[in-house]
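Contents: one structure, followed by commentary.
We show some of the complex, not the whole, and keep each chain where it was.
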Amino acid sequence: MAYKDEKLSEEKVFKDPVHRYIHVRDKVIWDVIGTREFQRLRRIKQLGTTYLVFHGAEHSRFHHSLGVYEIVRRIVDDGFDGRPEWNQEERLVTLCAALLHDLGHGPFSHAFEKVFDLDHEKFTQAILLGDTEVNAVLTRVADDFPQKVADVIGKTYPDKLVVSLISSQIDADRMDYLQRDAYFTGVSYGHFDMERILRVMRPAEEQAVIKYSGMHAVEDYIMSRYQMYWQVYFHPVSRSAEVILTKILHRAKHLYESGYIFKQEPGHFRSFFDRTFALEEYVALDESILLTYFQIWMKEDDPILSDLCYRFINRKLFQYAEFDPATEYRKIGELEQLFKKAGIDPAYYLLADSSSDLPYDFYRPGEENERLPIYLQMPNGELSELSRSSDIVDAVSGKRRTDHKLYFPEDLLEAGKETNPLYGRILKLLKG
Amino acid sequence: MAYKDEKLSEEKVFKDPVHRYIHVRDKVIWDVIGTREFQRLRRIKQLGTTYLVFHGAEHSRFHHSLGVYEIVRRIVDDGFDGRPEWNQEERLVTLCAALLHDLGHGPFSHAFEKVFDLDHEKFTQAILLGDTEVNAVLTRVADDFPQKVADVIGKTYPDKLVVSLISSQIDADRMDYLQRDAYFTGVSYGHFDMERILRVMRPAEEQAVIKYSGMHAVEDYIMSRYQMYWQVYFHPVSRSAEVILTKILHRAKHLYESGYIFKQEPGHFRSFFDRTFALEEYVALDESILLTYFQIWMKEDDPILSDLCYRFINRKLFQYAEFDPATEYRKIGELEQLFKKAGIDPAYYLLADSSSDLPYDFYRPGEENERLPIYLQMPNGELSELSRSSDIVDAVSGKRRTDHKLYFPEDLLEAGKETNPLYGRILKLLKG
Amino acid sequence: MAYKDEKLSEEKVFKDPVHRYIHVRDKVIWDVIGTREFQRLRRIKQLGTTYLVFHGAEHSRFHHSLGVYEIVRRIVDDGFDGRPEWNQEERLVTLCAALLHDLGHGPFSHAFEKVFDLDHEKFTQAILLGDTEVNAVLTRVADDFPQKVADVIGKTYPDKLVVSLISSQIDADRMDYLQRDAYFTGVSYGHFDMERILRVMRPAEEQAVIKYSGMHAVEDYIMSRYQMYWQVYFHPVSRSAEVILTKILHRAKHLYESGYIFKQEPGHFRSFFDRTFALEEYVALDESILLTYFQIWMKEDDPILSDLCYRFINRKLFQYAEFDPATEYRKIGELEQLFKKAGIDPAYYLLADSSSDLPYDFYRPGEENERLPIYLQMPNGELSELSRSSDIVDAVSGKRRTDHKLYFPEDLLEAGKETNPLYGRILKLLKG
C-alpha cells in the first residue's frame, strides 16, 4: 500500500480537554507528530506572556496544532466527503497543513520576530522544505508533497477551498484557538457551538461556506472572537510583559553590537545578533532557552538588561496609562525629556504599545483582503456575504478598534519620588 | 493597623478555571504571591512529565498553590469562622501554609530529589526561614511567623486542626490537585462535589471532620483519587519519561564524578554534583534550565548522555513490559547479561519501575500513619472512622496496589535485530 | 425574635443545576416556598410549548423563581451589604419580590392570557394580597408587607434600586432565565459570566449600575439574550404549538358561548368562559388540568376542537411559511377565500404570528420606557448609558426586529391535494 494510504493498525487517540479526543488513523499524520520539529511546539506557549495574567494559559502550540488538525479532519471526513464540490484527493495535504500551520513559530514569537525582523510563516515553509525530520516524512508521500503543504500554508495553493479551511475568517485555526484559549484561561467567553458550525459548513468553489440556517452560530463565533481579543489577547498586563520582553531582546542585541562583554557567552543568540543563523539554529530555540538566558542575564553588569530580566522573570511588570496618540503626542516628547533628566532611559522605560483588531471584514473591491469574508449559502443556493444578513456582524464589520497604552516603571518612580522631585512630576503627568 | 490585619483597598481576583475565581483580600497574601520564590513556581510543572502523555497537563505548581489557598480560605472564612472549635487567630498562618506548601519543589521534583537525595519539604522550610523575599514578607507579620508557617507544613504545629487542612487524607491539597489535574488533562475522572464537602466539613479538636450526611461525597472523592492515580499519575508512558529523566541526571552526575570534560561547562549543576550548593542555587533552578541543559547535552560526546537527552527532548521514549518481581527476578539477571553482551548498558537501558498507591488508610494502633484517617461526625455527635460506615471505602482501605514495569529501548532493539541476533533474543524475552 | 429576623437553625439548600446550590436561611423565605401557591409553580412550565422543539425544556417556573431569589440574595448579601447606597432594611422585601415575581402566571400563560384577556402581573398581586397561604406568611412579617412586595413587582415601590434588581434590562429575572433556559434546552447560547457581573454591580440611587470594567461581561449578556430570543424563544415550531393552543381555547370558548353541549362538562373552564371566576379558581388551574381537558376534548364531536386538541397532544403541528405583512396583505385575503372555498375554516387553520424583540433600549426623552437602560459607572464615578460606550450594544440598541410567519395544516393539504385541486392551489400559494 502506498505510504499516503497507510492506516495504523489501531486508531490512536489523544485525550484533549477541548475536543475530548483527537483521532489519528493515518500513518503519515502519526509520523509527522513524532518528528522533533513538531514535538518542539511543546516548548512554545500558545499565548506567549498571557500566563502572567491568566495563570491557566500555560498551554503550548503543540495541542493547538493537534486541535486544528482534528477540526479539519471532522470537516473533511464527516462533512465534505462525498460532496461533489470537494475533492477527497486533497484530504491528506489539508490535514498536514492544519497540523503544521504553526510549525515555524519561535519562542514568544511576536517579540522575537519584531526584534530580529523575522516572519514565522517563512520559517514554517523553510522547515517543511529543509533538511528536517518533518520534510523526510512528507517526502515519503511524494516528492512535491512538502511543497504542497507549504503552499497551502502560504495561501498560494491552487485549490482555494483547501486554503480556506486553514486560513479564512472562520477557519479551523480560529475555531480551535478561541475554544482552547477560553478553556485554559478559564474565561467564560470563547464558547460557541462549533458542532453546529461544522454541521452547516459546505464546500464551495473558492472556499467553505455556511448554510443560512447556521447564521446565528456564526454570529456567536464572531462575538466570541471579539470578546477574546479584548478580554484576553489584548489584556494590558500581558502586553506589559510583552513590552519588557521585547526590550530585553533589544537591549541584549544592542549590547552585543556595542561590543559589550557578556559574563556568560550568549551562544544561542550570537548568530541571531549577527543575522547569520542557520535553520537548525532557529529550530533549536525554544522558550526554556530564552527563560534560561533571562535568568543568566539577571546577573549581568548592565543595569538595564539585568533589571528588565529581573522584572520579567519575577513578574515585576510595568504599570500603564491610557494615552491617545492623536492628541497627546506632545506629552510623549515632554515625558521623554523628563525621563532623560531623571536619568532613566526612555527607550527602555517609557513605551507606547497599541493593540488593534478588526473583528470581521467584508470584501472591499480593489483592495486586497488579508482574510476571506464569510459567505452564507441562502435557501435558494446563492452565496451572500455574512454582514448583509446579520445586523450584529454588520455593526462590527470593517471597524477597526485600537487601544493605546503607555508603559512605565511605576514602582521605581514611586519608590524614588521622595528623594527625586522629577519622579513625582513624571508620575503626575502619567497618571493625571 | 497591624500588617497582619491590613486589607487591600479592593479585593483582587485571579481567574481560575477550576475555582472560577481566587479571591485575595489580605495584604500579606498579596505580598507573598508577589515574591520571586512564589513566582518561581510558574516554572515548575505540577505533573512533571505527564504532559508527554496528556498534552493538556502543562500547568504549573503556581496555580495549584493558589487553588489550595482558595479552598482553605473558603473552609476557614465560610465554614469554620464563628464555630467554637476553630480559633480565628489561626486563619493567617493556615492561609500562608496552604499557599506555600509546595514552595520547595525543585524542577521535575521526583527525579531530581531521587538523584540528588533531596527532600522538597525541607527546602520549603529552608526557603521560608532563609534570606528570601518570602521570609521578609512573613517576618513583617511577626518574628516567629515564618517558623509557624514552616511548622504547619512540617506537621509539627501544635494546633493539629490547622495541620489537617493542609495535610490529611482529605485536605485542601488533594482536593485542589485532583480537580485541577482532571481539568488540565481533560480526563473525566477527578470530579467530586467539593462544594458539598466544604459544606459538611466541621472543625474538631484534632482535625477537620465530615458530617455523616456528607459521606457519599467523600466516597466519591476517594474514588476520584483512586482513578486519578491509576489513569493519570501512574500512566506507564509518563513513567517512561520519568525513568529517562532520572537516568539523564544520573549519567551527568556520573560523568562529572569521573572527570569527564563537558563541552559546555554545566554551571548550574556543578554544586549539586558536588553537594555543596547553597539555598540560592536551589531556588535559581527551574524546569526551563533543565530543558536547556538537556538540549545542550544532546550534543555532548558521551553517547549515553546525548541519546537519553535526545529521547527526552524529542519524546522518543522507552517501551515497557509487565513484570512481576516476585517471580521474575531471575529474568532481570538474564536480561542484564544479554544487554551487556549486546553492548547496551543495562544501568541506563533496562529499568524497573514500580508505582504503588494506598487509596485510603485507617489508623493502625501502634503504627505511625503518614496521613490522618477521615472521621465522620455521626448524628449523635460521635466521631467514627470512615471505613466503618462506607462499604466502598472499606473495600479499598489499607490495600496497597503496586504496578511493576520494565522499561527498555524497543526502537533501538527493533532497528538492530536483523543484524544482531542478541537484540532479537532480548526482544523475545521482554515481549514474550 | 421578630419573625422577619428568624433564621433556620440550619441553612437549607436546594440542589440547582444552574447555581449549584440555592441557600435559604430566612424562616420567612422557607415558609413562602412551602405555600401551596408557590408549589403550584411546579405545574407551570417556564417555557410553555418550547419543550415540543427543545425536548429538555420541561422545567417549571418553580426553580426559575428560586433562581431569581438566589441571584438577588447574592447581590444583596455579598455585593451590596455595607455600601452606603444600599439600605439593608430593604433586603427581605427584595428577596420576597424576587421569589414571587412570577406567582400569578397561569398555565401556558401567553396563550391563556390572550384568549381570556388576563394579565399575570395583576394575578401575582391579587395572590399576594388575597386570602392565600402566601399572604398569611407575608402578613406575619408586617401588615403592610404583602403590599410592599406587590409594589416592588408592580414597579411602584418608592425605592427604585429595589425595583431595578427584579425588573430592568439587566435584572435577576433575565440573568436566571437566560442561563436556566440554555441549560435545560442544551443550547450553547445563554452563557455569560454572571459571577463577574455580580462582582461589578453597584447600588446607585435609582438603580443598580455596572462598574465600567465589567462592560464586556454585560455586552456578552446582551448578546446571549439576543441569541436566546432568536434561537429558542421565537423558534417557529414552538410558535406553531402556541398558535394551536390559542385556537383550542378560542374554539372551546366559542362553542360554549354558542350553546354547544360538551360531552364532559368543562367544569374548570366554565367560570373563565363566563368571566366570573374567583381568585381561588385561577390558582387551582395548572398545565396538567389543561392537558387533561385537551385529551378529553379530542373525543368531542366538534371536528375543529377535536382536531386541534389531537394536533397539540400528539404534536402534529402546523407548518409555516415566511410572510411579509407590508407587501403580502393581499395574499392573506386571497388565501382566506381559498380556504373557505375548500371548506377549511381560516380562523382556525390559517394563522399569522409575529414575534418581535428589542435586544436593548436606551432611554428616549419624552417616552416612557418599559425597562430601565443599563448604566456604567465610569472610572471617574459618573454614570454613562451602556450604548454610548459599547459599539456592539449600540449596534443593536433601539432596533426592533420582527419575524412574521403564516401557519397552516400542510399535512391535511398534502393528503387531500390529489382529490381536491383547491388544496394544491393553496399549497402553491403558501410555499411559493
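For clarity, chains are labelled A, B and C in written order, and residue numbers in each chain start from 1.
Just so we're on the same page, a contact is a pair of C-beta atoms (placed from the backbone, for glycine too) under 8 Å apart; a residue touches a chain by one contact, two chains touch by 3 or more.
The model shown is predicted, which means the values in this text are computed figures rather than measured ones.
J.: Out of the whole homomeric complex, 3 chains are present here; how many copies are there altogether?
T.: 4
The criterion applied here is as follows: only the chains that are shown with their structure count from here on.
J.: Taking CA centroids for every chain, report which one is farthest away from subunit C.
T.: If we average the C-alpha coordinates per chain, B ends up farthest from subunit C.
J.: At the subunit A/subunit B interface, shared numbers over all numbers used: above half (same) or below half (different)?
T.: Copies use mostly the same positions to touch.
J.: Give, as an integer number of Å, the spacing between the C-alpha centres of subunit C and subunit A.
T.: 44
J.: Could you please state the distance in Å, as a whole number, between where the Cα atoms of subunit B are centred and where those of subunit C are centred?
T.: Those two chain centres are 52 Å apart.
J.: Distance from the CA centroid of subunit A to that of subunit B, rounded to the nearest Å?
T.: Measuring from centre to centre gives 32 Å for this pair.
J.: Show the residues in subunit A shared as contacts by 2 or more other chains, in ascending order.
T.: Residues 187.
J.: Contact residues on subunit A for subunit B in the complex?
T.: Going by the criterion above, the answer is residues 14-18, 20, 34, 36, 39, 42-43, 51-52, 54-56, 58-60, 62-63, 66, 183-187, 264, 267, 284, 286-289, 291-292, 295, 313-316.
J.: Considering the complex alone, what residue numbers of subunit B touch subunit C?
T.: Answer in residue numbers: 13, 20-21, 195, 199.
J.: Mind listing the subunit C positions that touch subunit A in their complex?
T.: Touching subunit A from subunit C are residues 187-189, 191-193, 196, 216, 219-220, 223, 226-227, 230-231, 391-392, 394-396, 399, 401.
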